[in-house]
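Dropping the structure in here first, questions after.
In this view, the complex is presented without one of its protein chains, the others remaining in place.
Naming follows writing order (A, B, C, D, E, F, G, H and I), and every chain is counted from residue 1.
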Amino acid sequence: MMFAVRMDVEIPHDLDPEIRADLVAREKTYCQERQESGEWVHIWRCVGQYANISVFDVADNEALHQVLWQLPLFPYMRIAVTPLAPHPSDLTANRGAP
Amino acid sequence: MMFAVRMDVEIPHDLDPEIRADLVAREKTYCQERQESGEWVHIWRCVGQYANISVFDVADNEALHQVLWQLPLFPYMRIAVTPLAPHPSDLTANRGAP
Amino acid sequence: MMFAVRMDVEIPHDLDPEIRADLVAREKTYCQERQESGEWVHIWRCVGQYANISVFDVADNEALHQVLWQLPLFPYMRIAVTPLAPHPSDLTANRGAP
Amino acid sequence: MMFAVRMDVEIPHDLDPEIRADLVAREKTYCQERQESGEWVHIWRCVGQYANISVFDVADNEALHQVLWQLPLFPYMRIAVTPLAPHPSDLTANRGAP
Amino acid sequence: MMFAVRMDVEIPHDLDPEIRADLVAREKTYCQERQESGEWVHIWRCVGQYANISVFDVADNEALHQVLWQLPLFPYMRIAVTPLAPHPSDLTANRGAP
Amino acid sequence: MMFAVRMDVEIPHDLDPEIRADLVAREKTYCQERQESGEWVHIWRCVGQYANISVFDVADNEALHQVLWQLPLFPYMRIAVTPLAPHPSDLTANRGAP
Amino acid sequence: MMFAVRMDVEIPHDLDPEIRADLVAREKTYCQERQESGEWVHIWRCVGQYANISVFDVADNEALHQVLWQLPLFPYMRIAVTPLAPHPSDLTANRGAP
Amino acid sequence: MMFAVRMDVEIPHDLDPEIRADLVAREKTYCQERQESGEWVHIWRCVGQYANISVFDVADNEALHQVLWQLPLFPYMRIAVTPLAPHPSDLTANRGAP
Amino acid sequence: MMFAVRMDVEIPHDLDPEIRADLVAREKTYCQERQESGEWVHIWRCVGQYANISVFDVADNEALHQVLWQLPLFPYMRIAVTPLAPHPSDLTANRGAP
Partner (left out) sequence: MMFAVRMDVEIPHDLDPEIRADLVAREKTYCQERQESGEWVHIWRCVGQYANISVFDVADNEALHQVLWQLPLFPYMRIAVTPLAPHPSDLTANRGAP
């Protein structure tokens, strides 16, 4: 089940630089683990923004919430979630078994 | 070069039903041709909306504009374009040559 | 899987009154069928609005989209979808097997 | 009398961690007490948000205000209240005594 | 139980002038009947707007919805409802029995 | 001359608790003095909000500004002012001398 | 008593051209009569907009409402009203009798 | 004197096609005449929009208003005007006489 | 050349009170000097707001920017600029030499 998610990051400027660096590093590791597991299907940088547009493929709403809630940068993000369905014009969605 | 595009369709209720049906049919054909050509990489339906979120891979801004401007339903769409760049945490973007 | 959905209805004032009456009647029938099937769990009227707040329990995003897309009044609605997950403080969600 | 309430929590990042933990724990207890009393009928987590959508069943406006005002996290919440009425298509609202 | 309600009227310019005049006349009559019944406590014109701010005193949410839904101009109004509670600084609310 | 005023209070969480308590106490006193003087005609709590909707009856714009500017909590409020006029459907406004 | 008023005009494109021309002509006459009477103190065109920013000097809220309500183009305007008071830094406001 | 101007075009779908074609043709001619005269310095298409971002160099506010007001498509445009000044970091603005 | 400017002041509550008092005093002096020079033509207080609506008459965009940029409270203001042109219905604008 697919979801589009936009994440805008806003880390307070007075956050301790070490804490910040640690958070950013853990965010990257976490993101890549979720890619490896197949849940985080796409991630793109929004040009000129500390933000990304991502696509997730998860079992259900609860699974998506767990992935997002555990993001190390979650407390400093605004997140917008759009549930997705297959589009009737999508060739890849409609080319199945013969 | 990648772009995220959201298209919200609002066809006037008093449009002639035949014109409408023709537009919708041509939209589907056009969309699939652009998928075949490799420019329209992803298209998902936004749940509960007459809308889609799409990803395009085109040569440049001008190429994207030409694709969108020629959409049969263009006059009845609100379109939002977000230019994308590779994300530093994206495994697929960073797995290149050995 | 649960979703909160708000539907705001705006039927054009120049729509043929018979078409309108038919749409409204079919909307009611459809809504009640989906309640009977267990997908449309709650529906409340928003006070002073031609609008409702509803809760759906469906198999997945695709299932929700099919329910909403087939609403007879769909072309005259603005719809906002919020995916829901169990809340950790919810007593009913956490009272399970002994 | 029913109300839909959305609560978005934003705890300042520089709040003392102990105060924070205490607030969150008291919030949970308070929430569950109000569920036990029958006033807090539903609570769902909004996916990907530190937010919930809840439904309250209270005697009147004043009663709802007292419940919300005493939320331990009230100072750190944005709250949106939507008064609800029975919907004419709601099967449960219209199935009364035989 | 008190509610503040703002009503913004927007009658389509191509509505038949007789229908319009009839609606406006019935709106006035209806408004005054509800004042007589004690439900519509205050009504003020917003300066420079085809709009009013009103205060209602009704038994419950359902009662308010019925009053608003039956407004002759309801189909041409945007309505915003704010549930009210007594304010702790209000002298009139706190001057009760001796 | 009447005005509707909505005041939303947002006191910074790191304000000294004594200063805060003093401000809130002085706000209440001030509010009640202005009620006694007949300028602050109505005040209601917005349910679930640290906010009120009030009605003022003052000599002119300048008088209203003086009342609002001197609110002890003024620096921590967002204030929205709506000038009011008698409504042609208002029975109380139009029942004058016999 | 002063008010700043912004008026944005949006005449429907399918309005009869004669009615339109008549409205626009009567608007100009009306505007100039109110300038002659001293109520409409300033009027400026907003560059690139079918809109103006005006300043009115009237006896009270009611008087302003009457002036605006009778604007021939009132049904096709969005109007925003800002009540004004003398500014403490205004030299002209504070240079009075010697 | 420079201004950035964004123009969003929205021609009603039921406008007579000949009138529409004539307007669009006259718009192009007008735009190019103003480029020739040196007032319309830049014009770019916003990708995926029936809109442009332009830069004007005109004598004063009045001159800009005259240019925009006479646009053949003016009645069908939303226009946003941003007055510009030389930027202190602009090399071209600060490279003057030797 | 005329401009309408709205300035909303928001001084951080934790700014040193002496710095604040000094800024406010210098703002007043500066404002009055610009009135004396004829650039700051009007200034009105927005009722109930720490805000003003002003009208400036300056040589060009650059001149306006210099006036605004040097406001002592500039770092704590949100500023909205509207370029103005003479209005065709303005009697004072059109009564010139005989």
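Methods note: a residue touches a chain if its C-beta (ideal position, glycine included) is under 8 Å from a C-beta of that chain, and two chains touch if they have at least 3 such contacts.
Nothing here was measured: the structure is a model prediction, and the numbers come from that model.
J.: Of the listed residues I:V5, I:C31, I:C46 or I:L84, which contacts the missing chain in the full complex?
T.: The missing chain is touched by I:V5.
J.: Counting contacts across the full complex, list the positions on subunit B that touch the omitted chain.
T.: Given the touch definition above, subunit B has residues 1-3, 60-62, 64-65, 81, 83-86 touching the missing chain.
J.: Since one chain isn't shown, list which residues of subunit H touch it in the complete complex.
T.: Those residues of subunit H that touch the unshown chain are 2, 4, 27-28, 31-32, 35-36, 42-48, 52-53, 55, 82-92.
J.: At which residues does subunit I meet the chain that is not included here?
T.: Residue positions of subunit I that touch the missing chain: 5, 12, 14-15, 61, 64-65, 68-69, 75-76, 79-81.
Quick note on the criterion: only the chains that are shown with their structure count from here on.
J.: Count how many hops through touching chains it takes, at the least, to reach subunit I starting from subunit A.
T.: The distance in steps between these two chains is 3.
J.: For subunit G, which other chain has the most distant CA centre?
T.: A
J.: Looking at subunit E with subunit F, do both copies bring the same residues to the contact (over half shared) or different ones?
T.: Here the answer is same, because the shared fraction of interface numbers exceeds one half.
J.: When the centre of a chain is set as the mean of its C-alpha atoms, what distance in Å lies between subunit F and subunit H?
T.: 45
J.: Provide the C-alpha centroid distance between subunit C and subunit F, rounded to the nearest whole angstrom.
T.: The separation of the two C-alpha centroids amounts to 39 Å.
J.: Please compute the C-alpha centroid of subunit F, do the same for subunit G, then give the distance between them in whole Å.
T.: The separation of the two C-alpha centroids amounts to 27 Å.
J.: Where in subunit I do residues touch two or more of the other chains?
T.: In subunit I, 2, 45, 47-48, 83-86 touch at least two other chains.
J.: What are all the touching pairs of chains?
T.: A-B, A-C, A-D, B-C, B-H, C-D, C-E, D-E, D-F, E-F, E-G, F-G, F-I, G-H, G-I, H-I
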